[in-house]
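Below, a portion of the complex is reproduced, with chain positions unchanged.
Chain IDs A, B and C follow the sequence of writing; residue 1 opens each chain.
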Amino acid sequence: MPVLHIVNKSPYDRNSLDTCLRLARADAAILLIEDGIYAAQKNAAASDKVQHALGKHPIYALQPDLQARGINPDNMIEGISLVDYDGFVKLTTEYDKLQSWL
Amino acid sequence: MKFGILVNEGPYTHQASDSAYYFAAAALRAGHEIVRVFFYHDGVNNGTRLGVPPQDDRNISARWAELAKDNDVELILCVAAAQRRGMLDADEARRAGKDADNMAPGFQISGLGQLIDAGIQADRLIVFGD
Amino acid sequence: MASKRFLYINRKAPHGTVYALESLEVVLIGAAFEQDVSLAFIDDGVYQLMRNQDTTAIGSKNFSPTYKALGDYDVSKIYVEQESLETRGLSKDDLMPLTYEDEDDDWAEKDSIHIVSGAELAEIIEQQDVILNF
């Protein structure tokens, strides 16, 4: 089973999302947590690359982190799935390698 | 399923310790086992018993200790990282000739081998950090 | 003693790290010193002012309503960089309304947030005596 990539940094502050997208294989999934959830917002500078990545990877975002930061689900890029912490744990059981892009 | 958790950052400054805590709680809720939470780098600072957070804020160290007690989870602070940063239990303090220690009950100090061992024992090792 | 011009520059997103919260604590304490105070929000710092932040599910303190109290502390010069907003797909409507009562204008309620260009912000930076970064 493939890799779950976890990104916890804003795509505007750090290079971690870029590196994740460069090194994630087509069968891998991506989970955005903490400040990583800013990548989920639509109509922003990073939206195009995230939209494009959705063609290759399932992308998830941690709902508690979105809510904390005031990002309305209506402003999320379509196709990104929201998970709570229970869903986060479930993802880590479904993918057998976990790669946190610290 | 068996989980190992690595926490690289201290309490309050980075969200890493909070995220790890909520992940751990959710994993236990789902019936999974947590073989060990290993605290490395500034993560060792989660093990202090001297924290006095504001009344309206969470107590991160106390919360970890409670989770561990209720669910029989090992909380391990890396000894080398802890010594460097002044996080000591009574034994370490005595050995180093220090007049005080600051580690909270529920945490233990041990070697980096415990991190590798967590990787070997667990079905999934997940890392939270900066 | 003559008052100095203090600028607090906020470039970090809230909640992922504590800097935004602890920066706000300095501003509130500093207000008692009757210096000339400005705040700048640049890069991910603009996220600090987002409406509808709710930290219930991540368990940390929701300090975002405190920004609304800045006006009561006579902190009314809040500069937000336009380019930082645009990069993040945000406009002023996405930010909390922050206001103050202008004592020189019969306590009229006025807007504290000024959206400025990079060039304007560069000039504001140059006018300061003390610049604090967290």
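The working rule: contacts are C-beta pairs under 8 Å (C-beta built on N, C-alpha and C of every residue); 3 or more make two chains touch, one makes a residue touch a chain.
Not measured: the values here are computed from a predicted model.
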Composition of the entire complex, counting every copy that the file contains: A x2, B x2, C x2
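Note that in this section only the chains that are shown with their structure count from here on.
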Chain B and chain C: spacing of chain centres that average the CA atoms, whole Å: 35
Interchain centroid distance [CA atoms averaged], chain A/chain B, Å: 26
Set of chain C residues in contact with two or more other chains: 15-16, 58, 60
Multi-partner residues of chain A (each touching 2 or more other chains): 8, 34-35, 64, 84
Touching residues on chain C, where the partner in the complex is chain A: 12-16, 43-44, 47, 50-58, 60, 62, 64, 86-90
Touch list for chain A against partner chain C, complex: 8-10, 12-13, 34-35, 38, 41-45, 47, 63-65, 67-72, 75, 84
Footprint of chain A on chain B - complex, ascending: 1, 3, 8, 15-16, 19, 22-23, 25-27, 29-30, 32, 123-130
